[in-house]
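A single protein chain has been omitted; all remaining protein chains appear in their positions.
This part shows subunit A:
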Amino acid sequence: MTSPFVKVQREDFDLQAEIDRLTNGRRDIGAVVTFSGLCRDEGGTLGALELEHYPGMAEAEITRIAKLAIERFELRGLTAMHRYGKIAPGENIVLVVAAASHRQAAFDGANFVMDFLKTSAPFWKKEHAKDGQEGDWVSAKDADDAARAKWADEK
């Protein structure tokens, strides 16, 4: 079975380089879906997001989710990267690249990884306002739990 490429890092990542890492030299991949999550400025009020993670567990949890996705959707390759530290509006936060023989598996694989990552990978976001004021921790959303639950219903 394909092993996922998982990385939790402070630095930015390069979308094209990550697609190349999965597809270079391959002739069996028919579809690549790339999802990237960026930091929004929340209508111009947000100065930065501070992302905290549980070192070790974050990597382990994303790897667990990625392996489930590879098995369930028969993916030919899967990359999941998540940044931590202070991230400014417009910058990347998370990247998922799913490669498969056909497009539906690639779309579903990327979607599945994001739904599980959001609800079970140990990351937390704190808002910092544009004026430099330290803000609140972002609350978990019920909608994210509902998004994850739908994968059980579809089995």
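Brief remarks follow.
To be clear about the criterion, contacts are C-beta pairs under 8 Å (C-beta built on N, C-alpha and C of every residue); 3 or more make two chains touch, one makes a residue touch a chain; residues count from 1.
Operating definition for what follows: contacts and distances are computed from a predicted model.
A chain of the complex is left out here; the name its UniProt entry carries, from "Molybdopterin converting factor subunit 1", "Branched-chain amino acid transport system permease protein", "HypC/HybG/HupF family hydrogenase formation chaperone" or "C-type cytochrome", is "Molybdopterin converting factor subunit 1". Residues 37, 51-54, 56-58, 60-61, 82, 93-94, 114, 117-126, 137-140, 144 are the ones on subunit A that touch the missing chain.
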